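Every protein chain of the complex appears in place save one, which is left out.
Moving on to subunit A:
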Amino acid sequence: MFRTFLSLRYLRARKTNWIGMAGIFVAVAALVLILSIMAGFLAEHRRTLRGNLADFVIQPRYTQSVRLPNGDLIDADHDVGAMIDLIESHPKVVSAAPQLQWYGLFVPDGAKSAMERPMQDAIQLVELIGVDVEAETGTSDFAESLTREYSPKPPDGRIYSSVERVDDAEDPFAPLERSGRRTSRPGRPIIVGEQLAYLWSLRKGQEVSIITATFDDGGSLNEDAPANSRFEIVGSFRSKDNEMDQRRVYMDRAELRDFLQDSRGWSAVIVKLEDYERDKLQVREELWTQLNEAGFLGAPGDNPNEFRTWEDFRATLLAAIENEKSLMGIMLSLVLVVAGFTVFALLSMMVTEKRRDIGILTALGATSWGVMVLFLLIGLWEAVIGSALGAAVGVLGAMKIDAIERWLSSTFGFQIFNRDIYLFDHIPSEVMPIEVAKIVLGAVVSTLIFAAIPAWRASRLDPVDALRHE
């Protein structure tokens, strides 16, 4: 009983112990706060980096004649419907949609003015994505991106433009209705990303050119096919992924096929799962095997680019943020180690100061184990109280970080978090209870390890020495 009683009494009576507690408090609060913000960034990046990518993107490298389970022999190259049927027959797949993807050079007002632009990225490479609106809507976030609110502020050097969203999200590629007279045939309807629109000050209804190369069925450059066509901007989208919003240009798949004079008409199949996070590995494995057996794809793993998850497209960046988070955790754990050293130093001091008390306790019948536990308990209380308060403040801070940052910025007159850099309109944070528990546990364990040394020393004190005359 004396251990609990005395340890609490010593803790209360000796204010120096509070320094150790304060150290643990700061370390735990910082760890919880920073790791929550990093987790928030990671989650936010996962949301934004994904943009309009579907769960899976399947891009067969080459295809040949395929024998379906029912015995029919089909030309896989041209019959994407059979492949989609096969994918959609998987119970954990919600839907699949074909896409036709190609590349082009984007020329807004004719090549002449493009060359006059001083910006280095005056020539813009774009991805032409041909989609079937109905199938695409259920499979990727394409439809959402058409109606999403505008990004908070365009990055430095770019100006707002009057580009608007499409007239009808249900039928986004419908040609714009015009009241005025019109001399020429309208260009093919395209939907451009918001960042591209900002970059080039694009307007809805503006005509632009896209230059591309096409190939004939034999795979060689098709010199006769039209590779330069006029397009009309019918609206914009915001996928939230900056790069995608600058590079993607959506078209109706049939229109793109017509423009490219592509006989195949598709290049990828995108897939949406019921629960991507839960099932991704299993379904990928199963689908790949099935598609391989049917002859649509090579063997699983042979060519990783044939079957990718959306994360594969963003692997480097996601890994970088994850890595940054781990590094931050390690660095902040050093703060915890420093706090542990403080506890060690203060407890060592206390053991020296309390030699006489230790001798008295021994004379009164305390065992050396009891003395050790007494000092360990002092460390334990410091760790428990410090880390509990730290966790509470850290969690609260993480939840209110945006308001706190705004208040700090307005009070001290400088911007701490530049919302333009990440195009986030708030500081993201995500409190993960298990992470918090791990931090608290780590703080308690490391403090106890540091407290163990002085506690052990206390238990080895010779009571006769300790009681020697003052």
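Everything that follows uses one rule, which is that contacts are C-beta pairs under 8 Å (C-beta built on N, C-alpha and C of every residue); 3 or more make two chains touch, one makes a residue touch a chain; residues count from 1.
The rule is short, and it goes like this: contacts and distances are computed from a predicted model.
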According to its UniProt entry, is the unseen chain "P-loop containing nucleoside triphosphate hydrolase", "ATP-dependent DNA helicase RecQ", "Xylose ABC transporter ATP-binding protein" or "YciI family protein"?
"P-loop containing nucleoside triphosphate hydrolase"
Of the residues A:213, A:453 or A:467, I need the one that contacts the missing chain.
A:467
With the missing chain put back, one of A:4, A:89, A:147 or A:289 would touch it. Which one?
A:4
Which of these, A:91, A:365, A:413 or A:433, touches the one chain of the complex that we don't see?
A:365
Missing-chain contact, candidates A:144, A:357 or A:405, resolves to A:357
I need the residue numbers on subunit A that touch the omitted chain, in ascending order.
1-2, 4-6, 9-10, 13-14, 356-357, 359-370, 462-464, 467, 469-470
